[in-house]
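The complex appears here minus one protein chain, its other protein chains still in place.
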Amino acid sequence: MAAEKEIPSGASSATASHRPVHSDTAAKWFLMSSVVYFFVVGVIALIIAAKFVWPELLGTIPMFSYGRLRPLHVNGMLFGWLLAADMGLVFYFVPRLCGVKLYSEKLGVATAVLWNAIVLGAVVSLLMGWNQGFEYAELPLVLDVAVVVAWILFGVNVFGTVFTRRYPQMYVSLWYTMGCILWTAFVYLTGNFATLFTTGVNQANLNWMYVHNAVGLIFTPVGLALAYYFIPKAGNIPLYSHKLSMIGFWSLAFFYVWTGAHHMIHGPISQWLQTISIAFSLMLLLPVWTVVYNFFATMKGHWPLTRDNVPLKFLMSGVVFYLLTCFQGPMHSLRSVNAIVSKTDWIPGHAHMAVLGAFSFFAIAGVYYSIPRIFHTKLYSDALANWSYWLAMIGGIGFFVTLWLGGFWQGWQWNNPAIPFIDTVVALKPIWAVRFFSGVLIFGGIATFLYNILATVIHAGPRPQEAVHA
Amino acid sequence: MLNKADSNAVWFIVLALVFFAIGGLLTTVAPPLIDKSWAAPFSNSDPSKGLTGQLRPLTELEQRGRAIYVREGCWYCHTQQTRTLLADTKRSGWRGVDSPVSTPDEFVYDSPHLFGTKRTGPDLSRVGGKYDTQWHRTHFRNPRDLVPGSIMPPYPWIANNESEFQAIVAYLQTLGRAKNWRPENDYEK
Partner (left out) sequence: MADYTYPSIYFAYFLFFLFLAGALYFFLRSFRDGYWGATSEDVKYQMLKDEEAEGHGS
C-alpha cells in the first residue's frame, strides 16, 4: 500500500535536532477560553430552546427575552466558541505543517486577549439590545472594528509562519487556512461595513452575501483545514489524494461566493439573481463531494480505528454531517423545495447540522487531540470522552431529524392557506419539545467535554522532564 | 502553474483572491447597477398601471418604533416579505383580498433591512392597518390573551411604556401600506 512509501527527501531534513519545540502559548489561550464559552453559551441555547416550549419563561426581564438571547447564542457560539477554537487549532497545526515555530507567540496571545475582550463586549451589548439589526452582524460598530484588528493580527501570524516554512510544498490544510483568512477579510467588510452605505434590497443582498459566506468562506474552509489535518493525524493514515484536495479547494474558492441571493428565493429580489444563486448552489456539490470522497477513501480499511479513537469518531461523524448538510443546501435552493422549507424550522435544523454537527465536531476532535499534546500529558478520561461523543451525537441527531421533519410538515401546512397560522404554531409544539430535550443531551456532551479538558489541564501540572528528551 | 499555487504562497494568495473576486464583484456590485428597480421608491398614481400608492420615508416617531423592533429582535421571528407564492399572498391578505407580492421598490428606505429568515410568527409585510392600537396593547402585554397557543414572548415593558408603545405601533401600522391594495381602504387605526 501507498502508506509504506519512502518519506520524501524534503522531510528528512527535519531530523530530531532541527525540530522546533512548539510552546503553543497562543493556542492554549484560544482553546481554553473557547471551551469555556462553549459551555456558557450552551446554557443560553438551552434557555431559548425552552422558550419555545414555555414562552413565559423569564418573560418579564427585557435582558433575557428571546430577541436578545438569540443573537447572543448565535454570536457566542460562532465567535466565542467555534471561531476561537478554530483559531487556537490553527495556531497548533500551522507551525507543525510548516516545520517552524509560530511567527510570534506574543502576538498570538495579544490576539487571544483582544478576542476575549470582543466576546465579553458582545455579551454586554447584545443583552442591552444594542443590536445593529443584521443577522450575524449584530455587534456594534466598535466591536466590528476590533474584530477586523484581531483578524489582521491573526493573519499576520499565520502568513508570517507560512512565509518562513521549511517544507516548500504546502499541505492542503494550509491552503484552506490561508483562504479562510483572505476571504473572510472581504466577506466581513462587506457584511459589517458596506451594508451601512446601502438600503433595502441592495443592503439585503450584501447582508446575505456575508451571512452565507460567514459559513461558506469562514467556517467551511477552516473546518475543512482541521479535518484535513486531524483525520490523517488521529488515525495515522495518509490522506487518500493530494490531487483531489486541490479540486475541492479551488472549486470552493470560485463557487461559494455566488450563492448569497439564495436566501431570498421567491422574495423581493430580481429573479435572474435568484437563478444564478441557485445554479451556483448546485455547483457546490462539487467541492463538497470531492472533499468527502477524499476523507472516506482515506478511512477505507481503517474504520475499526474509530471504535476507540474519540477524535476520529467526532471527525468522521462530522464528515457525514457535512455531507448531509451540504446536500440539503443545494436541494433547498431549488425553487420547488424552497417553497416548502424556506423560513420554517428546517432552516435552524440545517444551520445546526453545519455549525454544530460538522464544524463543531471537527473542532471538538481537534481539541481532544491537541490539548493532551500541548500540555504533554494524556487525556483525563477516555470513557468520559466517549460519553461526550454519544451525548452530542444522539442529541444532535434528535435535534436535526425532528427539525427537518417538523420543518417539512410546517411548510406543507403554511402552503395550505385554509389552516390558520396559529394552528401551525400549536402543531409544532411537540417538535420543539423534542428539540429542547435533544438540546439537553447536546449540552450534556458539552459539559463532559469541558470537564474532561479542564481535568486534563489541571492534572497535567508542570511539564514532565522526560518529555523534552530527543 | 498548478505547482506554483501548491508551493508558492504569494502566487497562492493572488489566485485565491482572483477566484473569489470574480463572483464577489459580480454578485454584489453588479446587480444594483443592472436592476435599477432596487433603488427607485414605489410610486404610481395611474390605476391602469396596477395598484396606486407611494412609498414615503418613515416619520421620526415611526423610526423610533422601528428601532425598538430592531432592539427587541422581533425580526428573528417575523419576516417582512410576501413572497411570489400563492400561499403567501393569501396569508398576507385580509378579508378575502389577496395581498400583492412584495417588490424591491417598497423597501428602498429600509436600513437595516428586516426581510428576515425565519417565520416563528406570521409574516408582517402587510400587517399595517390589520389590527387597531388596543389589539396591539393587549397583544404586547400577553399574546396568549388574544391568541391562545401563541409562543410570542410577552413585552410588558413596551406595553407599559406609553412613548415606546405609541412608536412601535405607529411603525407596525406603516408596514405594507405603500401600495393601496385594500379595495375599501379599510385600514384599522
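A and B are the chain letters, set down in written order, and residue numbers restart from 1 in every chain.
One rule holds for everything that comes next: a residue touches a chain if its C-beta (ideal position, glycine included) is under 8 Å from a C-beta of that chain, and two chains touch if they have at least 3 such contacts.
Being a predicted model, the structure only gives us computed values, none of them experimental.
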Residue in contact with the excluded chain [from A:Thr60, A:Gln169 or A:Asn416]: A:Gln169
Contact partner of the left-out chain, one of B:Asn8, B:Ser37, B:Thr117 or B:Asn180: B:Ser37
Selected from A:Lys106, A:Lys378, A:Lys429 or A:His459 as touching the chain missing from the view: A:Lys378
Where the missing chain touches chain A, by residue: 2-3, 5, 7-8, 10-11, 14, 16, 19, 21-22, 96-97, 99, 167, 169-171, 173, 229, 232-234, 236, 238-239, 241-243, 270-273, 275-276, 279, 283, 309, 372-373, 376, 378, 467-470
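Quick note on the criterion: only the chains that are shown with their structure count from here on.
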Chain centre separation (chain A, chain B; CA means) in Å: 29
Complex contacts: residues of chain B adjacent to chain A: 2, 5-7, 9, 12-13, 16-17, 19-20, 22-24, 26-28, 31-32, 34-35, 37-39, 70-77, 79, 81, 83-88, 90-91, 101-104, 106-122, 143-144, 147-157
Touching residues on chain A, where the partner in the complex is chain B: 51-52, 55-56, 59-60, 62, 65-68, 70-71, 129-135, 159, 162-163, 168-170, 175, 178-179, 182-183, 186, 190, 194-195, 198-207, 209, 217, 246, 250, 253-258, 260-261, 263-264, 266-270, 273, 276-277, 280, 339, 342-344, 347-348, 414-417, 421-422, 425-426, 429, 432
